[in-house]
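The complex appears here without one of its protein chains, the remainder shown in place.
We just call them A and B in the order they show up, numbering each chain from 1.
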Amino acid sequence: MSGATAAAGGPVPRKKSKVGSLERQQRISIRSSYAALSIFVVIFLVPPFYMVMTALKSSAEISAQQGNPWIVQSPTMENFIQLATDASFQRYFINSVWVTAMVVIISMAIAILAAFSLSRMGFKGAQVLSTGVFLTYLVPPSLLFIPLFQIVGTLGLINNTWVLVLLFPTLAVPFCTWIMIGYFNSIPKELDEAALIDGATYPQILVKIFIPVALPGIIAATIFAFTVAWGGFLYPLAYLYSADQATLTVGIVRELIKGDVFAWGMIMAACVMAAAPPIIVYTFLMDYYVAGLTAGATKG
Amino acid sequence: MANVSIRKVVKSYEGDVQAVKGIDLEIEDHEFVVLVGPSGCGKSTTLRMIAGLEEITAGEIWIGGDVVNDVPPRDRDIAMVFQNYALYPHMSVFDNMAFGLKLRKFPKDEIKRLVDDAAKMLDIQMLLDRKPKALSGGQRQRVAMGRAIVRNPKVFLFDEPLSNLDAKLRVQMRTEIKKVHQLVPTTTVYVTHDQIEAMTLADRVVVMNHGVIEQVGAPQELYHNPQTRFVAGFIGSPAMNFLPVQVVDDSGLKVQLADGTKMAIPPERVDRYGPYKGKKMTLGIRPEHMTETHESEKPGVQLMNAKVDVVEPMGMETLVHHFVDGVAVCSRVDPNTKCRPGEILPLAIDMNNMHLVEDSSSRVV
Partner (left out) sequence: MADGSTMVVGASATTPPAPRQGGTMKRLARRRSMAALALCAPLIALIICLKIYPTFYAIFLSMLDRKMNHFVGLDNFAYLLGRPSFHLVIFQSCLFAVTAVVMKAIIGFILAHLMHNIRGSSQRIWRGLLLVPWVIPLSLSTLTWWWLFDPSYSAFNWTLSWLGLPEVPFLGTVWNARISVIMVNTWFGAPFFMIMYLAALKSVPEQLYEAAAIDGASAWQRLIFITLPMMRNIILITVLYSLIVTFADFDIVRILTNGGPQDGTHLFATYAFAVGIQSGNIPRGASVSLFMFPVLATLAFFVLRDVLNRNKEVAT
């Protein structure tokens, strides 16, 4: 039990002689847990809450600085409408969608093939490669972005969204492969043997048995690749300098913030719209999302 | 339908570990053969080599007149039932059974007919739309068998198919398997560690130990005429009692225990055991041949008093544990026999069913 509940449960043992003390102790512990969690939830949700509140304010309301800033006085969808009809914002959104879709497809294809091979087929050095995959997962993007700048420059990809299609998989693939190896390894060996005897070839085993059976893992890995590509900030900031190539994150941070007079209502509305896809994915697929998070330590 | 022959087959792993040390076995068409032995005896490896899931290090395996060493599993025309059933979790029962046929490009209506027939035989028609998750252990077992049957393969392979079931279901499914084999007499190789399963199912039982075949024979033959000490001890439950003895000639050929007790060898066996006079041997006697005394005993029965140690009533019989010459032995007595721990129980030992093991070769003589 945590410090908070232990403290709350402190005086309880003395009442032990009374009937139902254990139940009572549990009830107090649960109630204090709820209380403590509520405080944390409130603190954790301050920024998203304020993001939405600001997004609903007009510029006039923000600059007037009248009354409580936490609550919107006259909510308006003006910011959202303006963004939705803004050509450059549409451009960022389209760029983000296209980059993310490509990254997810490429990363998952590489990861599933490699994981199937490493989990079931095997070759000399497969063990080394598995370990290597995990190590590359631990390489943060900020370690290599400068040499990569030179490399993509040589390839002529600077200021081209293709650079992200090329580079984001380096962040997504190792972890996706690692998750998929774990999921594939958890499929009993008898299942592929049964399929072999039933007459399946290796490609058929992958497509008809492994992919459907490991679907939860595939969803978890896909979500991971999606978050990497959608939320990536350093690479687009470093390699894409013109507004028409920007993805949402850089587009909002770099292009919408102009001069000293910040159109904060609109910036926050853009943040809400850019954060919406991950939030939606998360709302519907929370269990897969969580499985993907914990997979690194519990699977593989 | 086909015969299977295994010729001088060896399986070795890295580090010179030999799992199977050159075995020979001829399995006739329609025959039901059970490979039985303790874990690690090589029985599963042998089965997996027949299936093509393990490479054969040396020797040959023939199925229906062809060497299949180089044939991948899918082309061997075999079907296998696994211990954990290995049902495809994402497919319905119907799809599980149809998978092999679909891969072989059978026409749709043909698949439906074959699956329905097999399902009817196994009484699982009402389960065809369910997923394996929604099935009980026994039902999964049936589906696994159904998946094997629909393909009408040359050979059925069973790898400990009943070990994951509870005791009651195991007995039921055992009968079920036997019934299926009577309906569809496909050549069957069945692996188990349970000797009762082996005895009840098999036309012939193959007892394996440490990668070699100890004995091949019909169940009754193995029971009555085990050829090695291992088979004698492995087949039968409770296991055969073994007592160290010396063959002596004391007004007739007798076996003598270390404490001096002598027991006469039946006259018809004197010739057989004569050559071993003076040698130290091991006497093997089954619990059911050490029973309570009766008013009139047939010839060849020796009487002995035993101090009862533990009594285990089983219902149709009672097991009595006691010591003979310091060796723990077990007797099987009539449940009406009165005996309590610590009491003296007179026992009749039927020497007509004795076995004598030569210690140096571990062979039954």
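Some points to look at:
Simple rule for what comes next: contacts are C-beta pairs under 8 Å (C-beta built on N, C-alpha and C of every residue); 3 or more make two chains touch, one makes a residue touch a chain.
Remember, it's a predicted structure, so these values are computed and weren't measured experimentally.
When the whole complex is considered, the residue among A:L56, A:L83 or A:V133 that touches the unshown chain is A:V133. By the touch criterion stated above, the residues of chain A touching the omitted chain are 1-6, 9, 29-30, 33-34, 36-37, 40-41, 43-48, 50-51, 54, 62, 65, 68-70, 109-111, 113-114, 116-118, 121-124, 126, 129, 131-136, 138-151, 166-167, 169-170, 173-174, 177, 202, 227, 230-231, 233-234, 237-238, 249-250, 252-253, 264, 267-268, 271, 274-275, 278-279, 282-283, 286, 289-290, 293-294, 296-298, 300.
As a convention for this text, only the chains that are shown with their structure count from here on.
Look at where the CA atoms of chain A average out and do the same for chain B: the two points lie 56 Å apart.
Against chain A, in their complex, chain B makes its touches with residues 51-53, 72-74, 76, 78-80, 82-84, 86-90, 99-100, 103-104, 147, 151.
Every residue of chain A that touches chain B in the complex is listed here, in rising order: 188, 190-191, 193-201, 204, 208-209, 212-213, 215.
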